[in-house]
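Excluded from the complex is one protein chain; the other protein chains are retained at their positions.
Letters are used for the chains, namely A, B, C, D and E, taken in the order the chains are written, and counting of residues starts over at 1 for each.
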Amino acid sequence: MRLQLSTWPDIQQYLEHSHGIIVPIGSTEQHGPNGLIGTDAICPEVVAHEVGKRIGVLVAPTLSIGMAQHHLAFPGSISFRPTTLIAVIRDVVQSLARHGFRNIYFFNGHGGNVATVNAAFAEIHSEASFTGSGTSAPSLKLANWYMGRRVQAISRELFADSEGAHATPSEISLTWHAYPDHAQPMTLEPRLAPSSHFGDARDYRQRFPDGRIGSDPSLASIEAGTRLFEASVEDTIEDYRAFVQTS
Amino acid sequence: MRLQLSTWPDIQQYLEHSHGIIVPIGSTEQHGPNGLIGTDAICPEVVAHEVGKRIGVLVAPTLSIGMAQHHLAFPGSISFRPTTLIAVIRDVVQSLARHGFRNIYFFNGHGGNVATVNAAFAEIHSEASFTGSGTSAPSLKLANWYMGRRVQAISRELFADSEGAHATPSEISLTWHAYPDHAQPMTLEPRLAPSSHFGDARDYRQRFPDGRIGSDPSLASIEAGTRLFEASVEDTIEDYRAFVQTS
Amino acid sequence: MRLQLSTWPDIQQYLEHSHGIIVPIGSTEQHGPNGLIGTDAICPEVVAHEVGKRIGVLVAPTLSIGMAQHHLAFPGSISFRPTTLIAVIRDVVQSLARHGFRNIYFFNGHGGNVATVNAAFAEIHSEASFTGSGTSAPSLKLANWYMGRRVQAISRELFADSEGAHATPSEISLTWHAYPDHAQPMTLEPRLAPSSHFGDARDYRQRFPDGRIGSDPSLASIEAGTRLFEASVEDTIEDYRAFVQTS
Amino acid sequence: MRLQLSTWPDIQQYLEHSHGIIVPIGSTEQHGPNGLIGTDAICPEVVAHEVGKRIGVLVAPTLSIGMAQHHLAFPGSISFRPTTLIAVIRDVVQSLARHGFRNIYFFNGHGGNVATVNAAFAEIHSEASFTGSGTSAPSLKLANWYMGRRVQAISRELFADSEGAHATPSEISLTWHAYPDHAQPMTLEPRLAPSSHFGDARDYRQRFPDGRIGSDPSLASIEAGTRLFEASVEDTIEDYRAFVQTS
Amino acid sequence: MRLQLSTWPDIQQYLEHSHGIIVPIGSTEQHGPNGLIGTDAICPEVVAHEVGKRIGVLVAPTLSIGMAQHHLAFPGSISFRPTTLIAVIRDVVQSLARHGFRNIYFFNGHGGNVATVNAAFAEIHSEASFTGSGTSAPSLKLANWYMGRRVQAISRELFADSEGAHATPSEISLTWHAYPDHAQPMTLEPRLAPSSHFGDARDYRQRFPDGRIGSDPSLASIEAGTRLFEASVEDTIEDYRAFVQTS
Partner (left out) sequence: MRLQLSTWPDIQQYLEHSHGIIVPIGSTEQHGPNGLIGTDAICPEVVAHEVGKRIGVLVAPTLSIGMAQHHLAFPGSISFRPTTLIAVIRDVVQSLARHGFRNIYFFNGHGGNVATVNAAFAEIHSEASFTGSGTSAPSLKLANWYMGRRVQAISRELFADSEGAHATPSEISLTWHAYPDHAQPMTLEPRLAPSSHFGDARDYRQRFPDGRIGSDPSLASIEAGTRLFEASVEDTIEDYRAFVQTS
């Protein structure tokens, strides 16, 4: 059930029996020579939409732009500053809380979002914590699709040490499952990209000239993507249900 | 050409011959008893994607959430505060400017965004204006799909005084063209919603109990949506080209 | 009745029978070769003071500085960033609301303020809209003196296509009515200034070398100013009364 | 020479021989039972205008609203939060610096502004100090009219221990000199208002029920105001000249 | 009694009989050729800890960084922008208010903090003042150790006109009392540093090449520090008690 394709009376009815919602969050950033710029938004979006269909949970519009300052030296990357993303998350949560949503599950596709989204959660909770007021913010969770139990098993099985940390064969496979017309198999040189820490965008591009970190996306395939998709849908149904029950 | 479905080398190549981009911007807010909550994002998105296909212009991911504080008393509406939306637009523009985009065309579906987006443009220009520095921000334009010449002619022809100001038959028709499975023809009571100014969300809901302003969306149809879609695509191609040439 | 020239017991008494106030808002910015830098503040101020005298409505001190980033390449212009002006308006409204004012009428002399002031209104309303709390902000209106019905009739009659968009003969006439010693009739070359869109201050100055947009202020006169003054006073009394009655 | 009553070519010419400007800054706040709400803005404004006439220095429009949170329990008081006032001062200084002003003299009428204006100066200087960049902000000074040497001598002579700290006979006299029609001589009970520290607006009103602190404004007179006006003009000419020469 | 060395049950117990706390606040900034960079934090810290021991008042951890933008041209200085320091103070006060502290005594070692800390107090009080809500912030005071009655008597006696305004023999003596191993007696050239106003860091360093203002720290001694320490402890006990009783 997609929020964008619902009417307000639909949502009013939904809230009578559920107070949970999934908010896909990604990024718009380079994903190496053959990875789509929308990879980190596409992955959680397609999984969330399928979860929405299977178990009837409401899915908010995807937050397609995240914290990607380190990718800005590659054309096409768009980033929010952390303080902007904190304001974005705060306003989304407060809007949803206004309507009575009590369990807000951010379903994330971008490692670079994790610190800032958690800081945003703490900023939101601070309002109640500083005043000691009676009303708390909704229960908030950030889940990363690539951290799911079933997903990680498949990644290890298929890609092992070639998975890497950015522009991974797993995420690229999943986008090709979603958009098979955009699959661009390609051999890369070096096969495995380098790995290290990094700072700003200039530093990132010097360390990782084609954008990848530690990965070999030449291993990506639509077939792998289809397996990962199904695995992530199952992981997410399980995790979302646990979240709603315990929070 | 969609940014999300491109790779960074694609964008590098694109920038060799063009410095323009379309950024669809909408809202996630109630649109009356049978209008989709995503109406204001869907309308500019589907038109922009078609424009991208026809003339090869790059289209950024849709900014699906806008300034909709007055709709927050209806379940499902999500809003950014104006200062949040200003930060969002600033970061998007600065990211694109970093790559060399010089003509950024915000293609909008929500009247409530207009003031804040224009304030954001002024905030962005202020950086250069206050310092007198040599580098200016890109050329920025906000265009509303519902203000196109061809679109307005069709709206007047089909809906005349029943168009109204919110949850209009025109925008609802266009979303039904895009998502025919979600078309929900419906007779409403009163046929024409009331019209007036408004303040905050509580005030809005008191004045417009079912969410519409001055409109009769029972007149909406997929056929009208198809005509409006084609008209808006033509309006936008014309207007975008003029923007790029004169800025 | 001017706030600055009242005592607090005067205001306490005023609030027993009225909850309305007029806040003149303008700008401090170049107005072409012979227009006063204070034009946009002077115009609403002198009209508001007269309205205050005639119908006893309270008039706040003029907010003399507005959003004028595009004029900063001309000496003497002073601007607030949009986010600064939003904070200014918010604090003024919250101060007045604290005392029980329920109808706050911003009377404006500068087109460049419109987007930001409306964004500020939305920012103010957001507080109640996001929380759903019981107390709303006061009713807020932005009215532009140059948009009044009677004023526009005179402008069309006297200046027609020579009115233009900045440093107009109408506004300059009105300042000369207010400060006849500062009237500087002058023939300009070209007679009619160019018209176009613009971005930051450097861009503005390149497009409009003497500061005017589309206007011929050589047509300005004290006599025209006197007629416009009287017309604006009448427009404003009518509009303010309608505002207070319907909000 | 008033900025509001000048044209931009006037200012261009002025900047050829001077880089100094006076910015009157005050407050809009209760001043006891018979003091004008605009007292703190009127005092520096009338003195600055006279200084402008006598020595040809440029005078900016008065910043009529200051930091007056502690007065908000009295009807008619308007305040900026400190962070708002810091943004206001920063934008004014940056606008003036853009044109080449190098000596900006804030001429103040409100003790409650002093801390925040000084914090604003430090905020402005921080830009250059943190980066170590070559361009510094202009030289900035905050001068209080009531601290002038000649002014203080007259206050002591005329009012001695009845001067107090808020709604003082000196400032009220000066406003009556400026607006003799608004002089409201009045005997107050108690003759001398109480004195103490204070916190927020509620606390202030509990401690100072009629708004005065430690003062007896029944001693105010137009005659005293005329003497103070002349003294302040002389003090200010002297102090402004010293500022421009040493900075 | 130090907060950092207490448990939460200790503080719960403390709050049953007292609602006061001392918060030492200083700066991390150059103090001339032989003064410690931590001088302004060390001085209030050591005095506050002793006061805590003698009268059992709770002492918060020292806020070691203050507003020191003008010192940033000297290696080792660290500064907060005024707006950052305002946020710091606000969060500390709101945290303490949450637990029931009603008397918060900021004990300061740095003149450069005074304006910003007072602006922060006003920002904190604004919350209650703008809304008129029933709950006020705690009572707040900023006290400077070097302004104590006994301390000033000793400074005048020992150092007279050689005390100066920055890197004074008094503060350096007190740090040597606290850290005798770091005493570095030194003769300076010129004996007395220059005095004047200043702006940003570059300007400061040009005017005061070795960092001192108007002082002769060659007069500093451990013995003087010990006398000043004892004097400041007594001053502070007296002043803190008066604060708690009257607020």
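Rule of thumb we're sticking to: contacts are C-beta pairs under 8 Å (C-beta built on N, C-alpha and C of every residue); 3 or more make two chains touch, one makes a residue touch a chain.
It should be emphasised that the depicted structure is a prediction, and the values quoted were computed from it without experimental measurement.
Though it is not drawn, the left-out chain touches A, B, D, E in the full complex. Residue E:Leu36 is the one among E:Ile22, E:Leu36, E:Ile154 or E:Ala224 that touches the chain missing from this view.
Within the full complex, the residue among A:Asn118, A:Gln184 or A:Ser221 touching the omitted chain is A:Asn118. Only one residue from E:Leu72, E:Leu158, E:Leu174 or E:Ala193 touches the chain missing from this view: E:Leu72. Of the candidate positions A:Gly56, A:Gly132, A:Pro194 or A:Pro209, contact with the unshown chain belongs to A:Gly132. Although one chain is not displayed, subunit B still touches it through residues 91, 94-95, 98.
One chain of the complex is left out; on subunit E, the residues touching it are 2-12, 14-15, 28, 30-38, 41-42, 60-65, 72, 74-81, 83-84, 87-88, 90-92, 95-96, 98-100, 179, 182, 184, 211. In the full complex, the hidden chain is touched by subunit A at residues 67, 69-70, 72-73, 79, 81-83, 86, 112, 114-116, 118-123, 125-126, 128-130, 132, 136-137, 139-141, 196-197, 199-203, 246-247.
Rule of thumb we're sticking to: only the chains that are shown with their structure count from here on.
Any chain that touches subunit B and also touches subunit E is listed here: A, C, D.
Averaging Cα coordinates per chain places subunit C and subunit E 47 Å apart.
Subunit C and subunit D have centres, each the mean of its CA atoms, that are 25 Å apart. Counting partner chains per residue, subunit A shows two or more touched chains at residues 91, 95, 98. The chain pairs satisfying the stated touch condition come to A-B, A-C, A-E, B-C, B-D, C-D, C-E, D-E.
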